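One chain of protein is taken out of this complex; the other chains stay put.
When the chains are written out, they are named A, B and C in that same order, and each has its own residue count from 1.
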Amino acid sequence: MIKVGIVGGTGYTGVELLRLLAQHPEVSVEAITSRSEAGKNVTAMYPNLRGYYDRLAFTAPDAKQLGDMDAVFFATPHGVAHALAGELLECGTRVIDLSADFRLRDVAEWEAWYGQTHGAPALLEEAVYGLPEVNREAIKRARLIAVPGCYPTAVQLGFLPLLKAGMIDPGQLIADCKTGVTGAGRGAKVGSLLAEASESLKAYAAGGHRHLPEIRQGLVAAHNGEINLTFIPHLTPMIRGIHATLYGQLIAEPEADLQTLFEHCYADEPFVDVMPPGSHPETRSVKGNNTCRLAVHRPEGSNTVVVLSVIDNLVKGASGQAVQNLNLMFGRDETLGLAAPALMP
Amino acid sequence: MIKVGIVGGTGYTGVELLRLLAQHPEVSVEAITSRSEAGKNVTAMYPNLRGYYDRLAFTAPDAKQLGDMDAVFFATPHGVAHALAGELLECGTRVIDLSADFRLRDVAEWEAWYGQTHGAPALLEEAVYGLPEVNREAIKRARLIAVPGCYPTAVQLGFLPLLKAGMIDPGQLIADCKTGVTGAGRGAKVGSLLAEASESLKAYAAGGHRHLPEIRQGLVAAHNGEINLTFIPHLTPMIRGIHATLYGQLIAEPEADLQTLFEHCYADEPFVDVMPPGSHPETRSVKGNNTCRLAVHRPEGSNTVVVLSVIDNLVKGASGQAVQNLNLMFGRDETLGLAAPALMP
Amino acid sequence: MIKVGIVGGTGYTGVELLRLLAQHPEVSVEAITSRSEAGKNVTAMYPNLRGYYDRLAFTAPDAKQLGDMDAVFFATPHGVAHALAGELLECGTRVIDLSADFRLRDVAEWEAWYGQTHGAPALLEEAVYGLPEVNREAIKRARLIAVPGCYPTAVQLGFLPLLKAGMIDPGQLIADCKTGVTGAGRGAKVGSLLAEASESLKAYAAGGHRHLPEIRQGLVAAHNGEINLTFIPHLTPMIRGIHATLYGQLIAEPEADLQTLFEHCYADEPFVDVMPPGSHPETRSVKGNNTCRLAVHRPEGSNTVVVLSVIDNLVKGASGQAVQNLNLMFGRDETLGLAAPALMP
Partner (left out) sequence: MIKVGIVGGTGYTGVELLRLLAQHPEVSVEAITSRSEAGKNVTAMYPNLRGYYDRLAFTAPDAKQLGDMDAVFFATPHGVAHALAGELLECGTRVIDLSADFRLRDVAEWEAWYGQTHGAPALLEEAVYGLPEVNREAIKRARLIAVPGCYPTAVQLGFLPLLKAGMIDPGQLIADCKTGVTGAGRGAKVGSLLAEASESLKAYAAGGHRHLPEIRQGLVAAHNGEINLTFIPHLTPMIRGIHATLYGQLIAEPEADLQTLFEHCYADEPFVDVMPPGSHPETRSVKGNNTCRLAVHRPEGSNTVVVLSVIDNLVKGASGQAVQNLNLMFGRDETLGLAAPALMP
């Protein structure tokens, strides 16, 4: 059994890790930390876990306890993993960080977007960006994983085949993204109340969102050159799900078979599903599931390519991808604990 | 492997069987029938099942094909199982009927509520009402199971401990029940449109609902005498879930320890969870899961007992309970295929 | 024009007053207070009011400014109206309190349920409980109105005809109530997040809710004697709306024509609508509207009477009823500002 700990277990990515790991045959959750809820049983906060974790209680973070784990997940706000990751790595504990702490390779850019000093620049070199479809081999050897953000996962998986094949103009990329409200976390914010966010839809952060540099970094790597991306996120009245609608301009091969391009690109991927031509993936088709479901369109045969990409923001966009990384790091079947179909309806 | 078929697989209980059985290690779904969708792959209708049933297509019902199965589920409107069950039983195939066809023991009462002639009265004697918490041993030996309705499951599990212990007045039972819209099925009805059923709540069938005689039959058996029940169902704006709020009048033992009564009653039940005193179970705590979660209250120490009972109408209220019955009938661990925690949030 | 002020204008009942008064031809909102938002224009917080209140900004509460008003609404947490009402009344300003401060006539009971000392017991004698269907004439003469709570409005209007006619056993009343989440206010609470409260339903405060003594007080007055009520509120996934399902036991006249009883009782009421026999009122049929819509049933001809009562908790359950009181107090047509039909769908 792989012994794991979870730092910051009260948020949505924390409880989602517990839900997924309850079905993982080779993982044992031995510690879960929360300063605010220390002493409370996890089932008191999450009654859906009654019968699964009846003896697991939140504890105050303790580096010694965490250092005894084989792996520790950080399901924390940014900055926390900076402070603890180094110590854990020295204990031989592998670190899987679901926060943004190690996602950007450029320290200055990180500091500009997150408004604070980077707490662990020395670890950046060995941190691996945990998008298995791009970095699978590096993940297998990694000690420190930066799990991709939710929007970045949906957007990169949709654009990558086109950029790697040089099919679209890298200077004219648009990502119009829609998220469910769990993307805003479990914090008690007025804007996330059912009475505020239900029966409504709005864009937010149109001036610039923290996931923009992360997406850009990934697309630049895929294109091997500069790109220009406009990214507009929207808040929608649902709990889970991201729908990324991606627009690119074809720059060559007007007869290009985009469908085959996508199918070949992801033929061996256990968690990317390219739908048949003409499909429109629904976010609910991945609710609770680790799949990214894609469809590619060329409206009216124009030069504009439209990619539709859906994920569950808490699974492939966070905790599921984290478990996928864990499986790879420990030499297990990549799909362990992630096999259940989406809940639909 | 247990070879199973599903008759009427396009509705919500049908697809829910597929979802649950995809995780069942000892079941193989070999046939699924639908007159209207014959020839279509199930994944074309339910994209969440892509990768799970890629070679399973709907076929027109064929008694010969179904007779080769070890068990057949009926996820059909009432009347269909009447017509086919006998033939299948003769083939040695066990029948698990999710419809109302074999739930009522009284033929005349069935005909009065369902407005048609009972099609298989001769089979009623051997039909077992598939509520494992009441009939576990009979289920193990049964060839023909009538899976309880959704409301009847939530209401009976809440009232049974009190009635069996003679704690409440059987002449004054009230069940105020709230359901999500999947309770109305997948039929295209105006009243079930998101534009009609969202942001609203209403009672329906206040004059009498078909689940009333089924509940009454179960409570009469528990009490071993006549009972009087008022049952008012309500349609609420959610996909899944039933919340039954049950009211009874204590008739003795003012100091009765109701909490202990419930805990003892369900101590060995894998799918009934009695919550701590003062709890209020949420329907989402069982979303996608086979548990019935209960709490018992005595507001202000009065003589009124209030039981709060929640289930997922598609799982413990239908397909999950059907799988639980299958496991019992075939001598398997009762929880096979039903182990995943609820999806929350 | 009636000059009015609103104390505590940032919550849902405050903004709802603004919405309704924007359509009132004889009211001018001249002041709105909020300590936390002082200086901010109301349209910055509530963009739906852009074009209606472009020059109205929140100010810190100022008794002198408020004392210049003809009437002041309190849309505040309990305790605030206690502190200010007396001073305003001395200025000749009428007070319409939407909080619970003056609803209970028994000081000790108020203090027990609200956990603090009553701040203005001397004003209780003249405070009028603002349920026009019961106290219309007293309201017309009142200087200080206690606007009924949301649950109490729905429950009392449903039970009153039966209790006043002596038709039901006052010792066996049950009110099973369902509310939308605005009933919990605009406070940033985790339990009210869309991610928590959507796709779920739960009872709460089963041990005793603050609206219980208020309802009891009203029913006792109607019955002119002691009553026994079990009241269980439920949180449901919608923004607005209360559905009260009321259960009583008929004590006489088995042939009683309950439909006619209700229709006669409310024949002259502008905001109570008794639906035809067999109806099931939907909460959305009163969304944004001041009507209480009722239907009365006797399931299967039994002795149990079931009344279905729906209101919009923010309108007839709060701000609309407050405006109705204002109209009565100032000798205006009771329906001014309240004439728009519900928004449906």
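Keep this in mind: a contact is a pair of C-beta atoms (placed from the backbone, for glycine too) under 8 Å apart; a residue touches a chain by one contact, two chains touch by 3 or more.
Because the structure is a prediction, the values reported are computed rather than measured.
Engineer: Looking at the whole complex, which of B:105, B:164 or B:186 touches the chain that is not displayed?
Structural biologist: Residue touching the absent chain, from the options given: B:186.
Engineer: Which of A:92, A:187 or A:208 touches the chain that is not shown?
Structural biologist: Hidden-chain contact among the options goes to A:208.
Engineer: Would you indicate which residue among C:2, C:15, C:242 or C:261 is in contact with the undisplayed chain?
Structural biologist: Selected residue, touching the omitted chain: C:15.
Engineer: Name, in rising order, the residues on chain A that touch the hidden chain in the full complex.
Structural biologist: Interface with the chain not displayed, on the chain A side: 172, 174, 176, 178, 195-196, 198-204, 206-208, 212, 228, 230-232, 234, 236-241, 243, 245, 247, 249, 278, 280-285, 287, 295, 297, 299-300, 302, 304, 306, 308, 310, 345.
Engineer: Please output the residues of chain C touching the missing chain, sorted low to high.
Structural biologist: Touch with the absent chain occurs at residues 12, 15, 19, 22-23, 46-52, 182, 198-199, 239-240, 273, 275, 279, 281-282, 284-289, 291, 293, 339-345.
Engineer: Name every residue on chain B in touch with the hidden partner chain.
Structural biologist: Within chain B, the residues touching the omitted chain are 12, 180-182, 186, 188-190, 192-199, 237-239.
Criterion: only the chains that are shown with their structure count from here on.
Engineer: Write down the pair of chains with the top C-beta contact pair count.
Structural biologist: Per chain pair, the contact count peaks at B-C.
Engineer: How many angstrom between the C-alpha centroids of chain C and chain A?
Structural biologist: Centre separation, chain A to chain C: 45 Å.
Engineer: On a C-alpha centroid basis, what's the spacing between chain B and chain C, in Å?
Structural biologist: 39
Engineer: Distance from the CA centroid of chain A to that of chain B, rounded to the nearest Å?
Structural biologist: The separation of the two C-alpha centroids amounts to 36 Å.
Engineer: Where does chain C touch two or more other chains at once, residue-wise?
Structural biologist: Chain C, residues with two or more chain partners: 180, 195-196, 198-199, 237-239.
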